[in-house]
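First the structure, which I've put down as structure tokens, then a few questions once you've had a look.
Every protein chain but one is kept in place in this view of the complex.
So, subunit A:
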Amino acid sequence: MNDMLAVRVEGLTRTYTTDGQPVTALAGVDAAFARGTFTAVMGPSGSGKSTLLQTAAGLDRPSSGRVWVGDTELSKLSETKLTELRRDRIGFVFQSFNLIGALTVEENILLPSKLSGEKPDWHWLGSVIERVGLTNRLTHRPAQLSGGQQQRVAIARALAVRPDVVFADEPTGALDTETAAEVLALLRSMVDEFGQTVVMVTHDPVAASYADRVLVLADGRIVRDLPQVGAEKIAEVLATRWKA
């Protein structure tokens, strides 16, 4: 296994049954995500981009195909082992509802290490918290924070365990343009300053322009694999009709 890859998927398919009708969300996807890179996954609604993220992150199991996180293959793992892998090696940032309302900012950030029973790396945590700018908010409840601040807490939590990869599903979907830019800059700096790997699903070309690479999905397949080319070019590419 290549040490340079954080995540690799091979021949990934996923079909659902909705109202008795089989629906193909992923129709055979091969992709690899190198360490220390920022990838944006794009595509129209129903293209399978969220499903790709969920199967690659071990939140959902593929119908066929295989997923490696580092050198661990996920298909053989039990639900408990899979959870442990997510907890110790994967960070998540969702669009909303990222935080447990009953817990303070600090407790939310420490939740994964608390549940794994391992001692957190305080030095690392300190630098992450400082970088996301939450030093003065550690005792606040999520409800007392703005949407952008909540996403920053989620990013801090995702990074707290020094994961192999951070998966972000429309992390700026619920934010205004200015706050979204702050959050994206933060994700970018996590890659540049801390050498983290980020895979982000988004439908926003501006958000995708923060990435090093853009994967475009349509009808459950990768139709384009572009290096960072700027928001306008991305928008242009997306506007093309894809033949499945």
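Everything below uses one rule, namely that contacts are C-beta pairs under 8 Å (C-beta built on N, C-alpha and C of every residue); 3 or more make two chains touch, one makes a residue touch a chain; residues count from 1.
One rule holds in what follows: contacts and distances are computed from a predicted model.
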Chain left out of the displayed complex - its UniProt protein name, from "Putative branched-chain amino acid ABC transporter ATP-binding protein", "FtsX-like permease family protein", "Cytochrome c peroxidase" or "Acyl-CoA dehydrogenase FadE": "FtsX-like permease family protein"
Candidate in contact with the missing chain, chosen from A:38, A:68, A:92 or A:210: A:92
Chain not shown: contacting residue from A:32, A:111, A:181 or A:206: A:111
Residues belonging to subunit A that touch the chain removed from view: 54, 59-61, 79-80, 83-84, 86-87, 92, 94, 97-103, 107, 111-112, 114-116, 143, 157
